[in-house]
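Yeah, one chain of the complex is gone here, protein chain that is, but the others are all in their spots.
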Amino acid sequence: MSAATNDSFSRVDERVSYKTPIVMAVFAALVGVAFGVFGKPEAVSFQWSNPEDFIHIPDFVVASNLVGMVVGVVLLVLAALAFVRARAARTTPMWVTLIFGLLTVVALLGWLAAGNSVPFAFILGNAVVLAVPIALGAMGGIMSERVGVVNIAIEGQLLTGAFLAAVVGSLTDNLYFGLIAAMVGAALLSMVLAAFAIVYLVDQIIVGVVLNVLILGITNFLYAQWLSSDGQNSNFPGTFEIMPIPGLSSIPILGPALFESRITTYLTYLIIPALWFILFKTKLGLRARAVGEHPLAADTVGINVARTRFWWVTLGGVVAGLGGAALTIGSVGAFGRGMSGGQGFIALAVVILGRWHPFSAAAAALLFGFSIILRVWANQVSPGIPTDFITMVPYVVTLIAVIGFVGRVRAPAADGQPYVKG
Amino acid sequence: MKLELRGITKRFGSLVANDHIDLVVEPGEIHSLLGENGAGKSTLMNVLYGLYIADEGDILLDNVVQKFKGPGDAMAAGIGMVHQHFMLIPVFTVAENVVLGNEPTGALGILDLDSARKRVKEISDRFGFDIDPDAMVEDLPVGAQQRVEIIKALARDAKVLVLDEPTAVLTPQETDELMGIMKGLAKAGTSIVFITHKLREVQAVADRITVIRLGAVVGDAKPTDSAEKLATMMVGRAVDLGVKKKPPVLGSTGLSVKGLTVVGDRNTKVVDDVSFEVRGGEVLAIAGVQGNGQSELAEALVGLMHATAGTIMLGDLDITGSSVREVIDAGVGYIPEDRQKDGLVADFTIAENLMLNKSFGPPWAKGVQIDFANRDRLADVLIDQFDVRTPGRETLAKQLSGGNQQKVVVARELGRDLNLFIASQPTRGVDVGSIEFIHERIIATRDAGKPVVIISTELDEVTGLADRIAVMYRGRIVGIVDATTSRETLGRMMAGATV
Partner (left out) sequence: MSAETQPTTWSTAAKEIVSGGAFRAFLSVILGFIVGALFMVFSNEAFLNALTYLTARPTDALGAGWTAISDGYLALFRGSIYNYQADNVVAATRPITETLRFAGPLIAAGLGVALGFRVGLFNIGASGQILFGALAATWVSTRISLPWGVHLVVAAIVAIAAAAAFGALVGFLKARTGAHEVIVTIMLNYVAAGLITFFFRQDYLLREADGGGTPKSDAPAETAQLPTLFGDSFTLHAGFLLALVGVVIYWWLMERSTIGYRFRMVGHNIDAARTAGVNVNRTFVYAMAASGAFVGIAAVNQALGARAGLTPDLDGTIGFDAITVALLGSSTGPGVLLAGLLFGAFKAGAPAMQVIGLSPEVTGVVQGFIVLFIAAPPLVRAIFRLPPPQKSTVIADWWAGLRKKGVAK
C-alpha cells in the first residue's frame, strides 16, 4: 500500500522456557529413584483382561522395581527430548507430555501393587464411570462459558440432578422419569443463573456461589426432614442396568472397560463429540462463540445476545443435570447429603484445563476419574499409606493442574462480563 | 437509496442525546455529519442501525417508514455500518467475521466456509482491498481490519454505508485512499454517511454537511465553507484553532532515551531501538498513526512495560527498569491514554481520585492513615485551579463528563512538583472548552522549565503544541523534526518514509 522501507514490526526469536524439561527431568529422577531404586522387589502382575472376556490377554508379570527403573529411564529420555527442543526454541509437543504422564502413572501403579495385581480393566472402567459426572458437568460448563457466562453453580446443578433423579425415580418407580426430572431441575437452576447474570446483571461468580449454598441447604433440609425418615419410599431408586454393547464390548482391554456400562455413560460418549461438532462446525456454534468473545460485535450483526446466552446456559444445565443423575441412579442409587463432594468445582477446573474444548476437557475429566478410583484401589492394595493423604489426591491433582497449566490459556474474551444494551 | 431521518429523539434518563434531528441523504451522495466529541453523532447512527430504539421520530428509506427492531432489520433494509471501534471477533478469521449473522449453511446448519471465502475474495478484489479470507483478524494491521469492516457491510449489499470516525486509525495516505474508496462507492450509487469531527476531511470529500451540537442539528453547510465557520457551528462560539505559545527557553536535558526496545505479545519489537532527548522547557511530540508503538513507548517510560534493551535517564537518574512507583517518586507525571481504564477509578470520589498515586506519604497520608483534613483541602484547591466542573469533591468520577474527568487526571499530575511530564492522547474524547484548557496547562508546564512529552495521533494537536516532533512507524523513530515541518512531510513519515 504505502511505499515504506520496512512494512512491519521486527520480530524477535521466541524464547521457550526450560520449565517443562526441567520439571520432567525432576519427575523422571523421582520416579526412577522412588519406584525403581528404592522400589519393592515383589512381582507385580498387570491384568489386562478378566477371565470371562472374549479374548484373553495374558497377564504381564514383572518385578515392581524393575518397572520403576525402566520407566524412570524412558522418562529421562523424554525429558532430554524436551530439553533439546527447548534449545531449538520449540515447545514440547502435547503427545510427549501425555506419554510422560501415562508412563508415570504406570510406574505408580506398579509400585503400589507390588506383590499384587493391577486390574487394568477394572481401573479404567471405574475411571470412566467416575469421570462421567465430572465430564458432563464440564460440558455444561463449556456450554455456559463459551457464550460468556461463568458458571460456578455446576456443583449445585450436579446436586440438583442427583437429588431429583433419586427421589423422582424412587417415587415413580421409573428411572427414566428420574433422569428427566434431573435434567429439568438442573435446567431450571440454570435459568435462575442465566436470569440473574443476563437480566439482572449480577456478578456471575457470586450468583453461582449463592446458588450452590442454596441448593446444599435445600437438599440437606429435604434429606433431614423427609428422605431420612421416608427412605424406602423416596430414596430407593435403584440404578440403571449395565448394558454391554454387543461387539464393542468384546474388544480386548478396552471393551469391558468402556462398553459394558450404563446408559448414562453411553449418553456421555455421544454428548462430547456432539458438542464439539455444534460448537465448531455449525452456524449455531459460530454465533455462540461470537457472543462469548465480543457480544457487542455479535449484537451489531443482529445476533440476540441475551437469548443466545440464556438458551446455551439452560441447555448446559440439562447436560449437568444428567451428570448429577449419573451420581445417583447411574452409580450408587440413593441420594446422600452433599454427595457431589466438590466434583462440580473439579468440573470447573476441567473446563479451564481443557481450554474450553469438549475433547480436551473430557480427557482431563478422565484424569480426575482416574485419580478418584486410584484413591479407592490404592487403599485396598497398599493399606500402609495414610488414607487421609490418599483422600486428598484428586484435589491436589486439581490444584497442581490449575496452578501449572492455567497461565497460558485464553478464556472466551467476554467471559464473565455482563452485556448491557442501550 | 434515499435515507431520511425525521425528528429523531433519543434520551438516556435526563440526558437528551438526540434532539429532534432531521437528516436527508440522497442516493450516491457523501453526506458528512460533523460535530465535536459528545455531540450525539454516534447515538444517532446507532439509532439508524437499530442498536438503539428512538424515543421519537422516524427513519425513512426511499420515503418508506422503517421500523427496526435490531441491527438485523437495518442490515436487511440495506444499511451497513463501519464502526469506529471495530466490531470484529479477534480470534475468528476474516471469512468468519464477514459472514457472522448471515452465514451460508449446508445441511444440519453446518457452516459453508468455502462460499464465505469466495464472497470475501470477490469483494476484496473488486475494490482492491487485498485481504486474505483465512487470516485471523487479530493478526491483521489496523488498516486492514478496517477494510474487513467495510467488506462486512458490502457483503450484505449495503445501499447506505455509515462510516463512524473511520480515519482515527489511518495514516494521511491511508485516509486519502479511504476517501477514494468512498468516492468510488458513491459514484456506484451507494449513499454514504461520513461521521467525523475533523474539518479537513469533511472539506475534502463531503457533498453536503450537517453540523450537530449538543444533540441537535445546528444547520447545514457546504464543503466550500471556511474551516472557521464550520468550527464555530460545531462549538457555538468563535473558535481560535491555533495554540499560542512563545519560543522555548531551553534548560538542561531532562529526559534521555537511548536504544529503547520493548518486545510485545507476539514476539515483535513494538518499540525498536528508540532514542531521543527532551530538554527542560520544550515539548517533544511523538506523532504517528495509532498502533505504531507510541502507547508501548509511553508505558515503558513510566515503568508499566518492561524494556528489553536500552536506557532511560531522567537527568542524572537512571530509571530504566524502575517500578512505576519509583518513577512516580522521581517526579514523573503521566496522563495515560485511556483515562477510564488507567487514569481514574470510576467508583471513587474526585478527592479519592486526586490522591490515587499519592497514598504513600504526606501530605495526603499520615503514616498508614489517610490525612482526611489535608486531602479535602488539597482536593478543593485542585478542583478550583483546574476548573473541574462538579458539585463537589465527593462526586463520583463516573458522574463527570469526559472533559472534566480528564481535568481531574491533569490536576492530579500537574498538581505536584514534576521533573518530567508525559501526556498520552491528552484530549481524546474531550470537549473543545476542556481541550483549550488542557493545552494551556501543557504549555504552562513547558514554560515553567519542565520537559514535556506529548503523544498524539491528532496531527493538529501535534503541530500546535510541539517544539519538535518525533514520528514513529512500526516501533521505530522515523525522524525527529522541527515543528514547522509541513503536514505532507509528516504524513509521509507517518507512513514510514524516512526523511
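Chains here go by letter, A and B, matching the order in which they are written, and residues are numbered from 1 within each.
In this section, a residue touches a chain if its C-beta (ideal position, glycine included) is under 8 Å from a C-beta of that chain, and two chains touch if they have at least 3 such contacts.
This structure is a prediction, so every number in the text was calculated from the model and none was measured.
A.B. asks: Which residue, B:E228, B:D347 or B:D376, contacts the hidden chain when the whole complex is considered?
C.D. replies: B:D347
A.B. asks: Which one touches the absent chain: B:F68, B:Y334 or B:F437?
C.D. replies: Checking each option in B:F68, B:Y334 or B:F437, the one touching the absent chain turns out to be B:Y334.
A.B. asks: Touch as defined at the start, partner being the missing chain; which of B:T9, B:Q66, B:S275 or B:N357 qualifies?
C.D. replies: If we include the chain that is not displayed, B:N357 is the one touching it.
A.B. asks: With the full complex in mind, choose from A:V61, A:V77, A:V213 or A:V332 the residue touching the hidden chain.
C.D. replies: Hidden-chain contact among the options goes to A:V213.
A.B. asks: Can you tell me which of A:I57, A:V77 or A:L201 touches the chain that was removed from the display?
C.D. replies: A:L201
A.B. asks: Tell me where the left-out chain touches chain A, residue by residue.
C.D. replies: Counting only chain A, the missing chain is touched by 152, 196, 199-203, 205-207, 209-211, 213-214, 216-218, 220-222, 224-226, 294-297, 342, 345, 348-349, 352, 386, 388-389, 391-392, 395-396, 398-399, 402-404, 406-407, 413-414, 418, 420-422.
A.B. asks: Counting contacts across the full complex, list the positions on chain B that touch the omitted chain.
C.D. replies: That gives, for chain B, the contact residues 12-13, 15, 17, 38, 43, 83-87, 90, 138, 142, 169, 265, 290-291, 302, 304, 323-325, 327-328, 334, 336, 338, 340-348, 352, 356-357, 359-360, 365, 368-370, 396, 398-399, 401-402, 429.
Basically, only the chains that are shown with their structure count from here on.
A.B. asks: For chain A and chain B, let me know how many angstrom lie between their CA-based centres, rounded off.
C.D. replies: 45
A.B. asks: Can you name the residues of chain A that touch chain B in the complex?
C.D. replies: My answer: residues 1-14, 281-284, 286-287, 289-290, 293-294, 296-304, 410, 413, 421-422.
A.B. asks: In the complex formed with chain A, which residues of chain B make contact?
C.D. replies: Going through chain B, the ones touching chain A are 12, 46, 49, 51-52, 70-73, 75, 81, 83, 86-92, 96, 100-103, 105, 108-111, 130, 141, 143, 152, 171, 173-174, 177, 263-264, 267-270, 272, 293, 308, 473-476, 495-498.
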